[in-house]
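Missing here: one protein chain of the complex. Every other protein chain is in place.
Entry: subunit A
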C-alpha cells in the first residue's frame, strides 16, 4: 500500500519534508520527502554511498540536515536541545557495528540509558532489561561482557538495549552486514519478532528476503534521492526505474 493519503497526521511518526544535506560541497541528500506511519515497516536499499545511512541518521540527528523539516512524533527537530532529547528517547537505533559499551556487562548496557536518561529505578531498569533480554533470547548472557559474545548475540543485545528505552520507532542501519552468514538469521528473526509486535521500523538492509516478508514498503535510494518506493511485491516484480532494475539485477545475482 502506498502511504494511505488523508490519514490523520497523528498517525504519522516521522515526516521529512524537502530535507537536504551537504558534506562541504557534496550533496548527500537531495530533497527527501518521506512519511512513516505508526506500525509501518520500511526497508531502504540502494547502492553504496547513496545516502541511506545519512537519511536515517538525520532522523535522530546523529547527522544534521541543512534544509527542510524533520518531524518525529510531532516534535520538529531544530537546534534546540530539549527537543533533540525528546526525539532521541523515542527513537531507537541499531548499528552495523553493534556499538555495545565494552566496559559494561550486557545487563548494564541495557540498564544505563533507562536509569540515566529516564530516571528509572535500578530495580525497574533491571526488570525491564531482563524482560527484553529474554525477548531476544539471551537472558543467560546478562552478566557477560560484550567482548565475550558472538556477533549475532551482540547485535541482539544491541536491539534489547534500544528496546529498554521503550522507543516508538526503531532505526536499523545494515544490522546484519557485519555478521558471519550463520548469524544473520538469528538477528533477522529477532527483527521479525519486533515487526510482529507492531513496532514502527525503518531498516537499511540488503536482505531482500527480509524486505519481502516484513516490509510494507521498500524505498530505493540512489545519489541522495528516493528514486522509487513501492510495496515489496511491486518493487521486486515490476521496478519502474532503470536504476532500480540494474541495482536489483546486481544484488539478486548474488
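Throughout what follows, contacts are C-beta pairs under 8 Å (C-beta built on N, C-alpha and C of every residue); 3 or more make two chains touch, one makes a residue touch a chain; residues count from 1.
In this section, contacts and distances are computed from a predicted model.
Missing chain, UniProt protein name: "Amino acid ABC transporter membrane protein 2, PAAT family", from among "LutB/LldF family L-lactate oxidation iron-sulfur protein", "cysteine desulfurase", "Aldehyde ferredoxin oxidoreductase family protein" or "Amino acid ABC transporter membrane protein 2, PAAT family". From the set A:89, A:131, A:185 or A:240, the residue in touch with the chain omitted from the display is A:89, counting the whole complex. Listed residues A:162, A:176 or A:244: the one in touch with the omitted chain is A:162.
Contact with the omitted chain, checked across A:67, A:80 or A:116, is made by A:116. Seen from subunit A, the chain kept out of the figure touches residues 60, 62, 81, 85, 88-89, 91-93, 95, 97, 99-103, 112-113, 116-118, 147, 158, 161-162, 165.
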